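What you see is the complex with one protein chain gone and the rest in place.
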């Protein structure tokens, strides 16, 4: 007989480095406290999951434009404040290194190892023209129904 | 004897098209799953509810300025990212049409039909000088007490 675990769900709507870091720090913390954790990536949040390299997929013109303009993956994200044309993220990464804080790609790896589920929103993937092959491995696909199923049982539900 | 329904509450603080769409997609999903859903519109989120046409109401100078500078209704909202002077919203609306995704005004109509309650925050209406006559029909007025009453019983409570 297994006890039912607490659930935590996070919708990551933002594609900003600072907000993505906050999401993964909370997710990893909750997983360490034995919560079942799911992060739902929607809109700009999908950029966190994109592979750095170009993946050859067929796209329409606007989808290509979106793909070209949006950052590709955790290393390329900007800050929600004080981005200063990319100087802000450099400064943050520098102080994180100095303080031995985990950078975002490592936070993502840790989340996967701890069994945090990463779910990409199929509806916004369609809109922004992002294909599954362009996302990192280990990502599930899901919609608003999957989110609500989890969140209704969640103790902690955040929109970031 | 009726079973008590699950509750979902969303505070829509943002007046960005993408965030408003996310709010209404979640709200409509939750309503479809038979939740009682309330969206509280505060600060810039009030702009989502504004009528497109000017409504003759008495206002002070600063209230007129706010009214003139803020977008009037769902058709006029910008994006939180990649707004590019209005090009971004045009691109998003174009791909939504292509993928047969519901545009925001239709998502709002659907929410009303499903019984989602739309509550405008009276305190920020006062501050920004927005009168009830300037908001779309079917909107209720409420304050932080109304929100907390609902949210305390809510299974899913989000701030967007």
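Labels for the chains are A and B, by order of writing; each one numbers its residues from 1.
Note that contacts are C-beta pairs under 8 Å (C-beta built on N, C-alpha and C of every residue); 3 or more make two chains touch, one makes a residue touch a chain.
If you're wondering where the values come from, they're calculated on a predicted model, not measured in any experiment.
Looking at B:62, B:87 or B:141, the residue that reaches the missing chain in the full complex is B:62. Residue in contact with the omitted chain (choice from A:57, A:110 or A:156): A:156. Touch with the chain that is not drawn comes from one residue among A:57, A:96, A:123 or A:139, which is A:96.
Mapped onto chain A, the footprint of the missing chain covers residues 6, 18-19, 22, 25-26, 29-30, 33, 35, 80-82, 91-92, 94-96, 98-99, 101, 155-160. Residue positions on chain B in contact with the hidden chain: 11, 13, 15, 42-44, 60, 62-63, 65-66, 69-70, 123, 126-129, 144-145, 147-148, 151-154, 157-159, in rising order.
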